[in-house]
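A single protein chain has been omitted from the complex, and every remaining protein chain is retained in its original position.
Letters A, B, C and D mark the chains in the order given here, with residues in each chain numbered from 1 onward.
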Amino acid sequence: MDEEPLVRWDWIGRNWPRIQPLLEDHIVMALVPVVIGLLVALPLGLAGVRWRRLYQPTVGVMNVIYSLPSLAVFIVLIPITGLATRTTVMIPLTFYALAVLIPAVVDGLTSVPDHVRQSAVAMGFTPLRRLLRVDLPIAVPVVLAGLRVATVSSISLVSVGALVGRGGLGYLFIDGWQRQFYTPIVVGIVLVVVLAGLADLMLVLAQRLLTPWARARGSA
Amino acid sequence: MNWLIDFFGDPANWSGPEGIPVRLLEHLEFAGLSLLLAMLIAIPLGLWIGHTGRGALLVVLSANAARALPTLGLLVLIVLFMGVGTIVPVLIPLVALAVPPILVNTYEGIRGVDPDLRDAAYGMGLRGGQVLGRVLVPVALPLILLGLRLAAIQVVATATVAAYVGLGGLGRYIIDGLATKNYPSTIGGAVLVALLALLVQFAFVLAQRVTVSPGVSGRQDIR
Amino acid sequence: GGDPLTSASASPAGSGPASAPAGGKVIVGSANFPENVLLAEIYAQALEAKGVQVERKLNIGSREVLYDQIKSGGLTVLPEYVGSLLAFVDNTSTQKKKDEVVAALKEKLPAELEILQPAAAEDNNSLTVSKETAAKDGLTTIEDLVKVAKNYTVGGPPEFKSRQEKNFKDTYGLEFKEWKKTGDATADAIKNGTVQVGNVFTTDPKIIINGLVSLQDTKSAFAAENITPLVNKAGVNDTVRTTLDAVSAKLDTAGLVALMKRIAVDKDDAAAVAKDWLSQNGLG
Amino acid sequence: MITFNGVTKRYADGTVAVDGLSLDVHTGGITVFVGPSGCGKTTSLRMINRMIDPTEGQILLDGVDVTTIDPPTLRRGIGYVIQQAGLFPHRKIVDNVATVPQLLGWSRKRARDRAMELLERVGLDLKLADRYPFQLSGGQQQRVGVARALAADPPVLLMDEPFSAVDPIVRTSLQEELLRLQSELRKTIVFVTHDIDEAVKLGDRVAVLRVGGRLAQLDDPATLLARPADDFVREFLGRDRGIRRLSFISAEGIALRADLLVPATADVSAVRDAGEPWLAVVDGDGRPLGWAAAKDLPDSGTVADADLVPSGTFVAGRDSMRAALDATLLSPAGNAVAVDESGRAVGVVTREALDEALAGTAGGARG
Partner (left out) sequence: MITFNGVTKRYADGTVAVDGLSLDVHTGGITVFVGPSGCGKTTSLRMINRMIDPTEGQILLDGVDVTTIDPPTLRRGIGYVIQQAGLFPHRKIVDNVATVPQLLGWSRKRARDRAMELLERVGLDLKLADRYPFQLSGGQQQRVGVARALAADPPVLLMDEPFSAVDPIVRTSLQEELLRLQSELRKTIVFVTHDIDEAVKLGDRVAVLRVGGRLAQLDDPATLLARPADDFVREFLGRDRGIRRLSFISAEGIALRADLLVPATADVSAVRDAGEPWLAVVDGDGRPLGWAAAKDLPDSGTVADADLVPSGTFVAGRDSMRAALDATLLSPAGNAVAVDESGRAVGVVTREALDEALAGTAGGARG
């Protein structure tokens, strides 16, 4: 029994039908919060830039949220959002995504050079139009950099949800742990990393496509 | 609030091997040790890569890959391999968690120093090490500290998972609270962790005040 | 004070599908250990074979968490162990024998819940030690343990101490030096010596994997632990009942251990093992 | 015409940036605001397109108080060029230029065609149109900035130190480009600089401001150089005022002597007989080849055999007195060759003739 191999390859094939829904569940639970986070972070970030005084407290609150252990938040949410539901897992993840994305949006918007903003005003852009056509596009590289971190972290964090019954691929960790069985754990880790890598790659590609003008400045 | 009073008001929670002081020390041990290890790995590496420019692509790629590593999965895998005799199994995933922000910020901090400054330093006859130590690091310090702070917060918050594999730390209150549906315990544990994280943040703000030259921080305020 | 886990169960508004059978869907849950997951799989697949629509919420947590959920309708069916369940709903209960326990349960369970026909299969709590400890102290029964227990640390799930400390003392006069919460890692803790004695289920595959010895419970400190579906009455109809009863009728301890061996040692998946068992027994 | 009517700007912190400024900016000319750093040039400029609103007084654009016009509408009719060009980093060069036309609702195609036309007009290689700003040099970016400001053909152009971030050589070429453009377009341009040389070079009229935002003098460059209103202006104009004002005086009035030109094929003896110490030698096309010194001529042969010294030249109909003076200073004879636009010598300016002409201008300094 001690010679339990690190990976039982046949297990993967046999259990794929069981892994696949976990993978799908994982993707949904990881990405929906990031998307929602982005949608919420944009207006909040804008408000943060507009009312600088609101921004510091917001960051403070976000930092506190960020320092809450995800597991504890899951548990606290169960009575409100139900046991082992996606919502339970996605709510804290949304907040974590916000904690990364709001500063990214604010940094992105403040990265618009003053002279660029001034010329936009002088050319007769209305405020809304300037926001949409000038400020936001220029903020894209910084926002995307934040989005990459948020996405990858979210994909990694979903698995903790397994401790409260809904963790996508995290189920494989619990399962492997209970049965002292490496294969599902390894498969889970690999899938999570590959998933994160793919998402990251797609964001990098998106950045390349969306911001050919920023290439000179590097993409990190 | 009642749950907090239940939890913090219970004298049993303040003494013995399951008391808050012991759990807190355990938690600090996990978090502190892993942060220290991560610093030992990431700071020299970040300094070196930022200074020489070699392997920069590697940092960018591997840092995000490391961020993707699921702590829980890593933890159970390592515990299965090594057992729970020592705290090493907890340290490894936590170190993996802490390395990316420290590494990336150290690297970006050093790399982001104005090339003119680097030039001036070499031009004055400083040697490579002196340029790094006397010029680049002091100027990059705010970013390096920011990386450390992010890492520290994440490690403090995530060290709770150690309890799942039977180890101690403040996570015990959360995991045990879940198992026994002891709500005050869960909340109490979470509050303790959050307080600890805030304390860590505060410590870093202080450290920043003390270690970063006003010439550098003042310049940033202006921007 | 207002425990939200409890208070929420009174108002199941947000707790997902509360009144389950409306859409004819049965939610099968399980606690977070492999055997319970396997049993839930067996129930689920048996039901599905009868055309019942099933949703699984497996490997979720402890009884403490699950019980409220099934009571509120968040779960419909849960594999349970009669003794532990009785102790949970009434911690003053003293019944140990299967029939007494079942009878007591039927009486004590709240109106929303009921247990169906218990199976012959049992998964008892046990006090388990390592082979080395057993050999050194010559331990085979819990009574053997009494004289050395004062030197030993005992480990178990977080809820273990509160449930059993008094029981051990009353039944055996057994007292330990220290109690540790070792949770899911109890078997590992015994193996690496963090604890010398641990509360491990008799069908736990880690007993076999780690070569541990479960001490015999000569005085029935642990109650009978026959496996039975705990159901939320509102969520089950006759099809469900007869199907689950049919499962229980075929399930015995030896069979369960064999299934668990497949899961723990051969690393077969619970769903596959369940499927095989059901078809062998003409249920799937 | 743009009219400043007792305009004062007091910032929230109490700084008075502009104080009771009253002046007219003439239509179709370049008016330069010049003055030391912090004298309120930028503030004055930006009050015209309402980037800043005055605390007191009014600014009228062709008689209409600008504060009665909705800012975006006002601004779309006023081009604006600033130091860092302010190009949108995320848009291609052509799209940068097409921005205002598109804001005005032109079709994409029409806006782009217009942009291409303008890029050509400001002297930019059309291959650059599909690049992004970061791929252009500073000077090229400035040209794009000018093209962009001109895109919707606004009658008014505001330029705030547009050329101060580029190196002197590029700067000179940008200045010349602007003058060339303006000779075609005749916009009403308000140009801000703190470089007095740039001010007198570009301005039809130059407004010198002093710190605190008060007008010290408003005059055409020649008058400004000849008659600074006070010590502040004199100081600000700096050294070389005498020489510099020659730039604004045409060399047309100088008497030319055609008799000092000799063809390279002329016989040496003829030249020697003329009795002049130096003669300007021209080739068959009449282009100057250099100066021949009478005393150093060979004994026989043509002038072409002589040792010729390079000559200073200036363009008779176009250049200023300054260029004529410079040319005489570069010639060994102290005389300069005047050429026409095509480079053919039309005569020689002797130092005496130049002195005569200069004496006429110096009288202008009386004041």
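Before moving on, here are some points about what is shown:
The rule is simple: a contact is a pair of C-beta atoms (placed from the backbone, for glycine too) under 8 Å apart; a residue touches a chain by one contact, two chains touch by 3 or more.
What you see is a predicted model; the values in this text were computed from it and never measured.
Of the listed residues B:V88, B:A120 or B:L199, the one in contact with the hidden chain in the full complex is B:A120. Only one of D:P155, D:P263 or D:P332 touches the chain withheld from this view, namely D:P332.
Here the missing chain is touched by one residue of D:D24, D:E117, D:D195 or D:D283, and it is D:D195.
Considering the full assembly, D:R241 is the residue among D:R214, D:R241 or D:R272 that touches the omitted chain. Against the chain not displayed here, chain B makes contact via residues 114, 116-117, 119-127, 130, 135, 138-139, 141, 212-216, 218-219, 222. Annotation for chain D: contacts to the undisplayed chain at residues 36-37, 164, 167-169, 172, 194-195, 239-243, 245-246, 309-310, 312, 322-323, 325-334, 351, 355, 358-359, 362-363, 365-367.
Methods note: only the chains that are shown with their structure count from here on.
Across A-B and B-C, it is A-B that has more C-beta pairs touching.
Distance from chain A peaks, on a Cα-centroid basis, for D. Chain A has the C-alpha centroid lying closest to the overall centroid of all protein C-alpha atoms shown. Annotation: 39 Å between the Cα-based centres of chain B and chain C.
Distance from the chain A centre to the chain D centre is 56 Å, each centre being the mean of its Cα atoms. Looking at chain C, residues 4-5, 61, 65, 184 sit in touch with two or more other chains. For chain B, residues that reach two or more other chains under the stated contact definition are 79, 164-165, 175, 178. Chain contact topology: the protein chains form a pattern that is neither a line, a ring, a star nor a complete graph.
You'll find the chains touch as A-B, A-C, A-D, B-C.
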